[in-house]
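Following this message is one structure expressed as C-alpha cells.
A selection of the complex's chains, in situ.
Which chain is which? They are A and B, in the order written, and residues in each are numbered from 1.
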Amino acid sequence: MDLRFTAEEIAFRDEVRAFFRSEIPQAIRDKVSAGRHLSKQDIVTSQRILHARGWAVPHWPVQWGGQNWTPVQRYIFNTEMQSEAVPPPLPFGAQMVGPVLYTFGNAAQQQRFLPRIAAIEDWWCQGFSEPGSGSDLASLRTRAVRDGDRYVVDGQKTWTTLAQYADWIFALVRTDPLAKKQEGISFLLIDMRSPGITVCPIVTIDGGREVNEVFFDSVRVPVENLVGQENKGWDYAKFLLGNERSGIARIGVTKERLRRVKRLALETPDGDGVLWDDPAFRKQVAEVEIELKALELTQLRVVAADSKRASGKPDPASSILKIKGSELQQAATELLLRIAGPYAAPFMPEPENDDALSNAWPVGPDWAAPIAPQYFNTRKVSIYGGSNEIQRNIIAKAILGL
Amino acid sequence: MDFDLSGEQTLLQDSIGRLIADHYGDFARRAEYARQPDGFSAELWAKFAELGLLGLPFAEADGGSGGGAVETMIVMEALGRGLVLEPYFASIVLGGGFIRTAGHPLIARVIDGSARLALAHAERQSRYHLHDVAATARPDGSGWVLDGEKSLVLHGDSATHYIVSARSGGGRREAAGLMLFVIEANSAGVSRRGYATQDGLRAAEVSLQGARVTGDAWLGSAALLDAVIDTAIAAQCAEAVGAMAALQALTVDYLKQRRQFGAAIGSFQVLQHRAVDMLIAVEQARSMAMYAAMMANDPDPAARRAAVAAAKVQVNRSSRLVGQEAIQLHGGIAMTMEYQAGHYFKRLAMIETLFGDTEHHLAVVAAAL
C-alpha cells in the first residue's frame, strides 16, 4: 500500500496541468472560475483543443479515440481539468451517448456518430426526465409508435440541459405501453431539426437559461436511429447512468472553489485587516478542506477498487461520492457567499456577449455578482443525477442490505 | 406574560393579511410589480397609505397610530409571507425610525406615501461594522457639507429622501463623531445608480459630493443609529419568519400532491422527518422573532443588542435550513423562476446577509455571555 502518486502519475499530472494552463484560453477558464455562464462557442473551443491533443474522450475505446489510461490517470485528468477550471467535453456526448453507442450501437451508428461526438461536430442533449417523472424515471410517458420505417414520437421531456444548442437528442421513449414500467422503453436518437420538435427555455432561479422543455409532436424518427433492441432501452439507460463515475464527486471543482475562497478572503476587508485573518472563518474553510481531502481519498479507493471490478456494474460506493461530493460543492459556494457578504445582493444580469461584460459597472468587488447565482444554482447538484435521497436508498439496499 | 394579540392587533393582522392576499395571492403579479418604474406597485403603495399602514410607528400626535415593535412584527411577517416588493421596511421601519424619534416635519409626507425614505449608511469597506463610516460631515455655517460614497442603499433608487450617516470626527470605526442627517434625494451634490437585487427588490449606490444640508437636517448620533438598526433587525426577523413559514407550508403541500413510485412523496418517512425539522426551525425562529420584538425597545442598549443578535442568529440558521430543504424536497421545480419556492429561498438568503451575517451576530452573543 502506498497512497502517494507514483513518479509516472506525478509526471502525467504535471503534463496535463501544463497543457490546460497553456492551451485552454485564460478567458474561458476565468469564466468557469467566476461562475459565469459559458457560451456555446466557449465549450466548443475548449473541447476542440482537447480533441486536437487526443484528450476529448480519453475513457473511450482506443479505436474511437480513447487513451487506454489507468483509472488513476483518468481520475487525475478529470480532477485537474476541474481544478484548472477547464470546461469538460460536453457530457451528453462524451460521457453519455458515446459510451452507449460504442457498447450497444450498431456499426453504422458508431461510424456515423462517434467521431462527430469526439470532435463536438454534433451537439447532443439528453431526453430522459419528464414533468411527471423525477426520481421515478421509469414512469416516463413519451411514446413512440412504429409506422413503417419510422417511429412517431409524442410527448414531453424536461430539464434538458443546453437543448437550445442541440443538433441531436437521445431520448427514452415508451414503445410498449402494455409492458411493465421498465420493460417497454426504447432508446432513440432524434435529430433536433425534425419537424414537430419545440424547445422552450426554463429560466432557473439564478436567472440562467441552462435547461429546457422539449416537446415532441408527431416527430418522425427513422428506425435506424433505434439503439440496440426495441424495449430494451432501460438497460442502456441504467448503463449510461452508472457509467464513468470517476468524476461524480467533482473534487477538482471544489478544490478550485476553495482556492478561490482563500484568494478572495485575503482581499476582502474586515475591520483593520481582511476576512482571512478571522480564525473562525478559517476554521470554516478548514472543515471543508478536511472533508474534501477525506473524500478525495475515498474516491481514489473507489477508483482503485473499480479497476478490479467486472465492468458495467457501477460500484454502489459511488453513491457515497455523489452525496458527499455534492454537499462539498455546495459548502464551497456557501463560503463564497459568506465572503461576498452584503455584496452578494446586487443582481447584475450577464450580458449576452463578452465585450459587454467589460463595460458593466460592478457594485462592490467585481467578482461578487455571480456569487449568489452560483450558490442558488449549485443547490441542483444534490437533486440531479439521482437525488441524494435516492443515493441513500441505493446504499441502504446495495451496501447495507437493509 | 401574554401571547395573545389585542383586538386592535388582530384587526391589523387581518387587514394587512387581506391586502397582501389580494395583491400577491397570484404570484405572477409580483413580476409585474417588479417591472414598474420604481420596482414595486405604486397602486399598492397608495393602498398602504390609505389604510394607515405607513403611519404605524409614528406617534398619534404626528398623525400616526403609535404602533410598537409588536405591530411592526405583525406587518413584517405578512410582508414576508407575500414576498412583498413595496418599500415598507426601507421607508417606514428603517427610515421612519430616524425621524420618528425626532418628531420630524417630514412625518406627514411619509405617512401619506409621497415621501419615501432610504438609509444611505453602508460603505464599500464597512462590511458588518456598524460604525465603520468614512463619509464626512463638515460644518458650514449653521449647516453641514456631506461627502462620501454610500452603498447598498435599500430602495435607494426610488427614495425621495436619504438618511445619511457621516463623520464629523473620531476614527473610522468609532461611535464618537458619527452623525445622521436627512437630505433630499434630488439635492445638489447627490447622485445615485439604481439596480435590482437578487431577491427582486431594488437598491442603489449613492454618491454625496459637497452636498449641503441645513442644521435642522441633523437627526442624531451613533446611539440613534444603533437603536434603529436593532429595531430593523427585529423587523426583518419577523419578515423572514413570514417567508419561511410560507415556504414550509408550500413544501408540505407539495409533498402531499407530488407522486413518485406510485405514492405521494409525503408518505416517505425520510421526507416526513425532514419536513418536521423544517417546522421546528420555523417555530424556533418565530419564538426568537417575538423575543426580538419584545426586546427591541429595551432601555438597556447592551441587553437589546444581545437579544436582537441572538434572534438574528436563530432566524438566519432557520432561514438557511428551511430554504435549502424546501428546494431539496421539491426537487427540480423549485429551481425554476416560475415557481414561488425559489423566490422565498432567495429572499431568505438575502435577509441573512443584511445587517450582519450569522457569524457576526454569534460573536456578539458570545462576547455578551
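FYI, contacts are C-beta pairs under 8 Å (C-beta built on N, C-alpha and C of every residue); 3 or more make two chains touch, one makes a residue touch a chain.
This is a predicted model, so every value here is computed, not measured.
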Query = With one copy per chain type displayed, what is the overall subunit composition of the complex in this structure file?
reply = A x2, B x2
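In the analysis below, only the chains that are shown with their structure count from here on.
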Remark   = Per the C-alpha centroid definition, the whole-Å distance linking subunit A and subunit B comes out as 38
Subunit B residues within the subunit A interface of the complex = 122, 124-125, 127-129, 151-152, 173, 193, 195-199, 203, 205, 258, 260-261, 268, 270-271, 324, 327-328, 331-332, 334-338, 342-343, 345-346, 349-350, 353-354, 357, 359, 363
Request  = Using the touch rule from the top, collect the residues of subunit A that touch subunit B in their complex.
outcome  = 129, 133-136, 139, 158-159, 202-205, 207, 268-271, 280-281, 284, 337-338, 340-348, 361, 363-364, 372-373, 375-377, 379-380, 382-384, 387-389, 392
